[in-house]
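Note that one protein chain of the assembly has been removed; the remaining protein chains are unaltered in position.
Now for chain A:
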Amino acid sequence: MSQLLLDVNALTMRFGGLVAVNGVNLKVKNRQIVSIIGPNGAGKTTVFNCLSGFYIPTAGSVMFKNEQIAGLKDFQISRKGLVRTFQHVRLFSNMTVVENMLVAQHRHLNTNLFSGLFKTPSYRRKEGEAMDHAAQWLEEVGLLDVANRQAGNLSYGQQRRLEIARCMVTQPELLMLDEPAAGLNPNETKELDELIIKLRDEHEISILLIEHDMSLVMGISDHIYVIAQGTPLADGSPEEIKNNPDVIKAYLGED
């Protein structure tokens, strides 16, 4: 019933002599929320960078939909349906909200120069479709009424949601969120929580999450991986992780 969407095996990333990630295994099934947790500097974001093609992993395999993607370019990976957000919001802040959404749909648009110059019917139709699609997702995350505002003028919580919506219009199958709750107030975190669950249940995508907010992680994750100092420490359901002595030790220190 639930198929394996992402299968990472023995992922290793070295920077010169420094081993940032060492033999990490990850499995994400269809319609699953999987979290990666670990202390600061554990290499969680490095794992993300390896998966999304920003780094080329030193060793290990990354299978996405039964296809090897380790070594592909970043834009190729995101076109396959694996899209990420960033720890610090990265919007096109001088562009409007809806334009941010259109840039994300770039490859679905008619980018032929001549059809654009002469506004051919097919060009107009594609632009119209992109607009509708953008509007649909803005409504989904509750940003429709600020669609024509400059992205840089939105509140922080709105910017976070726009970043997720911008990923979603690219029609991904696996969404990777890098600390989406950082800097949000409890209310906004709750909204984010609901949004992530909605993405899984209604839009049938899988989510890979890096997060420090334990109540968020424990509340929504189907499976949790713990990484400490680049090496895998434990994995299991939220209940198992909560009671795992190694994890407690890594987080609270030895007594």
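We adopt the following convention: a residue touches a chain if its C-beta (ideal position, glycine included) is under 8 Å from a C-beta of that chain, and two chains touch if they have at least 3 such contacts; residues count from 1.
The rule is short, and it goes like this: contacts and distances are computed from a predicted model.
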Options "Gas vesicle protein GvpJ", "Metallophosphoesterase", "High-affinity branched-chain amino acid transport protein" or "ABC transmembrane type-1 domain-containing protein": UniProt name of the undisplayed chain: "High-affinity branched-chain amino acid transport protein"
Among A:Asn25, A:Gln68 or A:Ser93, the residue in touch with the chain that has been omitted: A:Ser93
Residue in contact with the excluded chain [from A:Val19, A:Ala59 or A:Met131]: A:Met131
Residue, one of A:Arg79, A:Lys190 or A:His212, that touches the chain absent here: A:Arg79
Absent chain, residues of chain A that touch it: 52, 54, 73-75, 78-79, 83-86, 90-96, 98-100, 102-104, 106-107, 109-111, 113, 116-117, 131, 134-135, 138, 147-148, 166-167, 170
